[in-house]
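For this view, one protein chain was removed and the others were kept in their places.
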Amino acid sequence: MAGSTIGTIFRISTWGESHGKALGVVIDGCPAGLALSEADIQPYLDRRKPGQSKFTTPRKEADEIEILSGVFEGKTTGTPISMILYNTSQQSRDYSEIASYYRPGHADYTFDAKYGFRDYRGGGRSSGRETAARVAAGAVAIKLLKELGISFTAYTRSIGDIEISYENFDADEITNNMLYMPDKDASEKAGEYIEAISKEHDSIGGVIECRISGVPAGIGDPVFDKLDANLAKAVMSIGAVKGVEIGDGISVSKKKGSEDNDSFKLSSDNTIIKNTNHAGGILGGISDGSEILVRASFKATPSILKEQATVNKEGEEISVSIKGRHDPVIVPRAVVVVEAMTAITILDSILINMSSTIDNIKAFYDK
Amino acid sequence: MAGSTIGTIFRISTWGESHGKALGVVIDGCPAGLALSEADIQPYLDRRKPGQSKFTTPRKEADEIEILSGVFEGKTTGTPISMILYNTSQQSRDYSEIASYYRPGHADYTFDAKYGFRDYRGGGRSSGRETAARVAAGAVAIKLLKELGISFTAYTRSIGDIEISYENFDADEITNNMLYMPDKDASEKAGEYIEAISKEHDSIGGVIECRISGVPAGIGDPVFDKLDANLAKAVMSIGAVKGVEIGDGISVSKKKGSEDNDSFKLSSDNTIIKNTNHAGGILGGISDGSEILVRASFKATPSILKEQATVNKEGEEISVSIKGRHDPVIVPRAVVVVEAMTAITILDSILINMSSTIDNIKAFYDK
Amino acid sequence: MAGSTIGTIFRISTWGESHGKALGVVIDGCPAGLALSEADIQPYLDRRKPGQSKFTTPRKEADEIEILSGVFEGKTTGTPISMILYNTSQQSRDYSEIASYYRPGHADYTFDAKYGFRDYRGGGRSSGRETAARVAAGAVAIKLLKELGISFTAYTRSIGDIEISYENFDADEITNNMLYMPDKDASEKAGEYIEAISKEHDSIGGVIECRISGVPAGIGDPVFDKLDANLAKAVMSIGAVKGVEIGDGISVSKKKGSEDNDSFKLSSDNTIIKNTNHAGGILGGISDGSEILVRASFKATPSILKEQATVNKEGEEISVSIKGRHDPVIVPRAVVVVEAMTAITILDSILINMSSTIDNIKAFYDK
Partner (left out) sequence: MAGSTIGTIFRISTWGESHGKALGVVIDGCPAGLALSEADIQPYLDRRKPGQSKFTTPRKEADEIEILSGVFEGKTTGTPISMILYNTSQQSRDYSEIASYYRPGHADYTFDAKYGFRDYRGGGRSSGRETAARVAAGAVAIKLLKELGISFTAYTRSIGDIEISYENFDADEITNNMLYMPDKDASEKAGEYIEAISKEHDSIGGVIECRISGVPAGIGDPVFDKLDANLAKAVMSIGAVKGVEIGDGISVSKKKGSEDNDSFKLSSDNTIIKNTNHAGGILGGISDGSEILVRASFKATPSILKEQATVNKEGEEISVSIKGRHDPVIVPRAVVVVEAMTAITILDSILINMSSTIDNIKAFYDK
């Protein structure tokens, strides 16, 4: 099926394989009049680009984004924005080995089960490289939302057992260290841990958190298209995510109502606000004006040098060691992907919300 | 926006408020030829019916489902199945108090923010009562999937700190106790705990787990419509859910690749299977033939007798105690809702999957 | 598949068979705050109700609409509006004859081909009776659009060869005659013609025209979701329609550019208007501020007393005469259906349009 498209009004469709000619995204439904150029998008791509640090794969991709349509005289026209990234550095290496067996933790087996065969070069469509296209689209959404006063702070919350301390939380630190952690100490410890795990030919998982401020109350829909439901889908659609949480997340299962309910009060300017934010900014699927908090748990990189059991195409049980250097942890490069997916989701809800009352519609059409 | 519809091929739309005349669901896209009557659906509704035990609200609803269309001579016709539940027992009590302020933890404030006003009777559209319509649709999906050899086991995994022991796991016990726990000991302890918490005028959260067996490998799509992404949306769209996990869920964030990867082997009949199932039956968004495991964390019932701070419509800070008896824990009655939402999602993916290869299409059309 | 749902933001789903218990519609996405009651909707249903005149089937249905959800204290809440019509008068007559063969011009054969069997009572889901649900939804759309200054004039343009004269066009006459023609002379001639054709045990086709005024320029989207494309789908989805035209319609194929182009000029208040309206109010799929004109060609009622050849379920060629009295012409009762479908389509486009520019979005969110 389709499956490569998400969104209703602001709708994106990604395409492309890890080792094909190129990959890209078409954004359909971006409002007209937004100032936009490649320079707005490139910094986001650079955040997930490989080869940036010792913790990431040394594959060197220029990852230069090119806008092919939908922008005229520096502004979006309202028509589809097509963006492309060429795969410049994939070597014509020999994939026959990977083609011959199913890598544990990868989608090799399930692709074959579904489609009868697969593009086995570097993971094909299920490669993390596909997320570059999401990031490009997300950069557009983030820019537009900024004009509405909505901003995003995404970061690595933990790697393995090493978690940031909220007391040391320093937003400026996020882009200062290669792990995108808002806590210098934690990032250093995590760095050492990753080096150790690499030497063991192993990999490790982690948690990404994204905070969104400035979303007005009233965004999202009450039943299936709850804002948190759509965020859950958007974030769970990132490969390697196995858990999604909103606000206090799974810890609410152990809390009492009196602990978990956020009581209301009045702000100094008499607007209604909450004393706490256990709900993560969403009540009944609709934003409540507080900060929105989304959290994603990522599994470890499945490609490891350590020996693993598997089955080959001849139907024989074999033991494999995945060669090639791979990121020992997916999390740091995925921070911007989580930010992109939440931005795409929230923008779509913001646009959908405009027709929620007859009064708003009459005001819009000046009747 | 729409928002009350979910699914692509097997698509359901729910409607109705807690204290309106009725509520219901329209299933569009149910295949023709499925034997179906109210008797197939009623048992599922009975599982979430109020007034069943001392742990649930004493509101007495007959909750008798009626099929209005889409079934002829005992079989589905392929056209929309409309089902209705009348609200028979809501009393014409005085809601003016609830109408006058915003209940903490409820959607009262966000509905007003979005729509300018709200149906304040019993939560209106955001009431848990809406899920009765989902359960009716889910019962149809479950029946159809059973014919394909796919079955569901959903249960309460924990209430507060009290968790089932997998060593004591007894599927037959699930419907034997009022908490739908597959562990007699745990259910007894949880029962005592709930009684205690009720006396404190408080409430408590919990975790529901759903296991699906028999799903063939190859179901789901690789990018945004990953099977786990769609499950995450479906489950997070249930009010009170704040976290969704697949397989090992958030614990993967602390695991190494060598611990988390499921290695492949051959079964006795030479099909490819996995040695473990940390992935919860889904790799790269596509089912791998193992049991699918979904877990949802529910917050405590927000309606509590305990005093809470809030704001009223006159813009005054007040203190409230929510009267009326409410379930001290949502979880037991929500078990069948989680089962329903996962079934609806999996059935839709099963139907979509039929056109994934040209060979399958040619075989279908006999070319 | 789904197939019983239309619209993106203002989305309707119909359900129900001709001779089932009831039929109805769920409107999802109706903005909150619209004053609405059954009294707003009933007059539209009365316009298509059977048994109104000598030209229509004498089946007597009360066709009393009931709103089951989505309206509170006289106003829409923004949540799904569910409406129901009970089938009160279908007799438990013997359908075994109709069940035994395929009526020419009907969907009997194609339903069996698709679904393996069919609800043979009175056409089941493909009965014209399904359009009652569309009319109920359309009445809501028309009421909302009226508040935006948009109004509809739909009427019978021709029956067989008898066409209205635009010189005699009298909008007040439309509801004065049983054929909904805006020309008294034409309606009288058409009435006589229908009587004659009935005596021949035959039926006749006709044309319905719908004019929409007040739609501002800028509504609709440039590529697949052109306003005219969506209108074409909405109108062609009415059973018995075999042709849809916008503005000058098929006659443009014989016109020169210099004849067909509508030149622009300035109105007295300096807004841009057109000298003519061959385009029917839509240019490049987007409304141009002129009257929108849609035309639908309906085939004759396929149920006729005249002998016809067909095949029965035993695979024998037989000759049949369709008993029971049927409308000798579908057109008069379908006028309000065309009006409903165009209103539903235009309202959806009106709502979607609100997010077309960044300036509008910023103004809406007051940034």
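Things worth noting here:
Which chain is which? They are A, B and C, in the order written, and residues in each are numbered from 1.
What we mean here is this: contacts are C-beta pairs under 8 Å (C-beta built on N, C-alpha and C of every residue); 3 or more make two chains touch, one makes a residue touch a chain.
All values derive from a computational prediction rather than experimental measurement.
For chain C, the residues in touch with the chain missing from this view are 1-6, 8, 14, 102, 104-107, 109-111, 113-116, 125-126, 130, 158, 160-161, 197, 200, 202-207, 216-226, 228-237, 239, 242-266, 270, 272, 275, 279-280, 282-289, 297-304, 306, 308-311, 315, 317, 352-353, 355-357, 359. Listed here are the chain B residues that touch the chain not shown: 8-9, 29, 31-34, 76, 78-79, 144, 147-149, 216, 222-223, 350-352, 354-362, 364-365, 367.
In the full complex, the hidden chain is touched by chain A at residues 1-5, 7-9, 11, 13-17, 20-24, 26, 28-29, 32-33, 66, 68-70, 72, 75, 77-82, 84, 114-119, 121, 124-125.
The criterion applied here is as follows: only the chains that are shown with their structure count from here on.
The leading chain pair by number of C-beta pairs in contact is A-B. Chain centres here are C-alpha means, and the one lying farthest from chain B is C. Rounded to whole angstrom, the centroid-to-centroid distance between chain B and chain C, based on C-alpha atoms, equals 38 Å.
The set of chain C residues that touch two or more partner chains comprises 8-9, 29, 32-33, 78-79.
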